[in-house]
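The complex appears here without one of its protein chains, the remainder shown in place.
Chain lettering (A and B) follows the sequence in which the chains are written, and residue indices restart at 1 in each chain.
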Amino acid sequence: MSKHKISFSRRQFLATTALGAAAAATGSVAMPTVLRAQGAPVKLGVLHPVTGALSYSGQQGRLGATMAIEEINAVGGIKELGKIDAVLGDAQSTPEGGTAEVEKMNSAGVACIVGGYASNICLATTQAAARYELPYVVDVGVADGIVTRGLKNTFRFGPGFGVISKTALANLTTINDQAGKPAKTVMIVHEDSLFGSGLAKLLNAQLPQQGFEILETIPHPTPTRDFNNVVLKIKAQNPDIVIPANYYNEYVLLARTMQQQQVKPKGIYSVLGGAASSYKFVKEFPDAARYIMDCNHWFDPRNEKAQALKKKVEGKDQFFTYEVYMNYSCVYLIADALQRAGSADRAKLTAALASSTFSGHLMPYGPTKFINGQNEGAAPVNTQVLDNDIKVVLPSAFANAKPLFPRPA
Amino acid sequence: MKALIPTVVVLAVLAGVPLVVHSNVTLNFLVVALMIALAGQGWNILGGYGGQYSFGHAAFFGTGAYVTAILQVRYGINAWVGFAGSIAAGAALGAVLGALTFRSGLRGSYFALVTLAFAEVLRIIASVAPITGAGVGTLIKLDLGVRTLQFQSRAAFYWVILALVGISLVTAQLIERSRFGVWLIAVRENEDAAKALGVNANGVKLVAMVISAAITAAAGCFYAQYFLFVDSGIAYGTWISIQALLTPIIGGVGTVFGPLLGALVVKSLGEAAKLLAGDAPGLDLIIYGAVLVLVIWFAPRGLIGGLAHARKLLVRRAGPTASSTGEARHG
Partner (left out) sequence: MLSPVILIPAILNGLLIGAIYALVALGLTLIYGVLHIINFAHGALLSAALFAAFFAFRLLGLDPYVAVFLLAPIFFALGYVLQRFLIGPASHGDDRNMLLVTLGIAVIIENALLYAFRADTRTIDVPYAFQTIDIGSTFLAVPRVVGFVAAFAVALALWLMMTFTDTGRAIRAVAKEKLGAELAGIDVAHIYAVTFGLGSACVAIAACLLIPTYYVNPSVGDAFVLIAFTIVVLGGMGSVPGALIGALLIGVVESLSGLFLGESLGQIGIFLIFIVVLLVRPSGLFGARA
């Protein structure tokens, strides 16, 4: 496990100003705001909440982005533009923290910023970047508000929760229909901040339209210390399907408590379930994880680059989580746009991103197509934990297993 | 009025900053620091001068932020009217909280924790109530213009927050020199003795709370205008309660400039720590915490107290100064 994060900005700075190993050993103190030498590499802002409540996801996001940058630089960088210089920023899990970093990155002359992770951070950071017409690629942040404010600089590679809930519902209906419609009743357990509440609202509107009856919608805070009462309610009302939408820790607690109380609905169908499509969860709690389904961000399992990256990440003793491959894909997207733009000029880069039809990413989205900043092809995918592994079950074009529903007794 | 000269000078100097400094990084930093200073000055009126340590000033900050956001987004009300509404709401909340807590005779740590509990109650309600957007929060539409109190240039925001801070400085100054201030300080030093001397302790504390709440609510309203997004964690989270009490204590409680100085120092410390620590997550905060502890160790009466102490040593004046920082007060 690497404890010492390689500081790209510092390394490149030292190399280009030829201070060499001595300076590197002593560790430079000054921030590289000094004007650079001519022929400077392209600067890319990499902004994630690496401290604070979201630090795990932030660190995974940073990992994915920096791995992509490393790879690109290893083959000489971007054609005609040279290597990418990563300017790392810590959003400290707050919008103010993120905004301050955007200011610094803008000052440092970045061509583009990638990241943000959390919706509330992204809302603030994209806005701050918009002041400088600085292109910003959102890695995850699912709130619809991120791309509906008319900001020309904002691009979101992944899906928003409007698309996610629609897809989740369509797939749930498909799975249920294929099994002979054994499920009718549903209970939703969601975390009560932006993504959970937003998703729950949409599900509440759309589920009845597909013939499902919602017995109860249970919001809970993050963190929640104990799920026994929630599970009590589930047990008492006995829904056919439980739909969780929350972060990793709460998801695990909920699943473990359900296992403990021997609550076994016909299916656990998560939408953006925090642990439902997490290798860590499957590895550490195989019994609680078995048969759980998720509609979440996932890589294209047939994509060889994705498999290669997975091996590389696991070789570093990290889990291959969605933050990693989404950021990785975003960086490649930006690199492609830079190449097509032929320059690090922000306006040209923004135009290149807007007209991008990039397929070199790892996600099952098809070539990118941005309309009002949203990548139209972006969609979540359905997974299920089968044979102690996470398999894609829908859409069938990318699937490597068939959904198993209802859950075997 | 001669006493207002330092305040005027400080404000004038600060007002000139954007004319010289054009870096948006710095301006953004200063804007946030001033906003924290404003929230801290609010706390200072009640805690510094009044000796009533509140751990829940987020209640006022958040109310200020939400009221203006909701008025604009749900009712289409003008941002300036929203601003006035925020301050009024904050003051009203202060009055209610004050009436409840002071009448029960809550003091010291009990008072502190009750305020914390109130802030938490508000946070929880805000996270589920439809009017605040519940978990999704409230997003104010980006619409630059004076009418909507949203500005393209950071300098404009800077001057707005500076003006608010200026008003709070003058307020603190006026309180210091008024009879009300004398009563308030008397209550802080020894509430029972003050009561015995005929001071209406509860009334005085209540007024202080209302002023305190109004000022902090203004800071919250500014946050909403600057970041355009409010949710329950941002509005009522403990982060702002802690900042609001940290900055006056570091800068010097019960002094006019304490919160301002404290805010600038604390935020600068955060930045300096980041520079030193580089990109390793958490290292900068370790440095920040360590320096905090060291500052308390070696400047226990806050920086202004420390400066006064240093000045005393330099000038070698005999006799005690009327320092407004004192020893431990149990409640």
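Just so it is clear, a contact is a pair of C-beta atoms (placed from the backbone, for glycine too) under 8 Å apart; a residue touches a chain by one contact, two chains touch by 3 or more.
None of the values given here were measured: they were computed from a predicted structure.
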Per the touch definition above, residue among B:Leu11, B:Ile36, B:Ala69 or B:Val114 touching the missing chain: B:Val114
Consider the whole complex, including the chain that is not shown, and state which of A:Lys184, A:Lys233, A:Lys312 or A:Arg407 touches that chain. A:Lys233
Consider the whole complex, including the chain that is not shown, and state which of A:Ser107, A:Thr148, A:Gln206 or A:Asn249 touches that chain. A:Asn249
For subunit A, residues in touch with the removed chain: 1, 3, 51-53, 55-56, 58-59, 192, 218-221, 223-226, 228-230, 232-233, 236, 248-249, 252-253, 256, 259-262, 280, 284-285
For subunit B, enumerate the residues touching the unshown chain of the complex. 53, 55, 100-101, 104-106, 109-110, 112-114, 116-118, 120-121, 124-125, 127-128, 238, 242, 246, 249-250, 253, 280-283, 285-286, 288-290, 292-294, 296-297, 300, 327-330
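The rule we apply is simple: only the chains that are shown with their structure count from here on.
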Interchain centroid distance [CA atoms averaged], subunit A/subunit B, Å: 36
Could you list, by residue number, the parts of subunit A that touch subunit B in their complex? 4-5, 7, 9-10, 27, 29-31, 50-51, 55, 58-59, 88, 90, 94-96, 99-100, 103-104, 106-107, 120, 123-124, 127, 130-131, 143, 145, 149-151, 191-194, 196-198, 201, 219, 221
Residues of subunit B defined as touching subunit A within the complex: 23-25, 28-29, 32, 124, 127-128, 134-137, 139, 141-142, 152, 227-229, 231-234, 239, 274-276, 278-282, 284-285
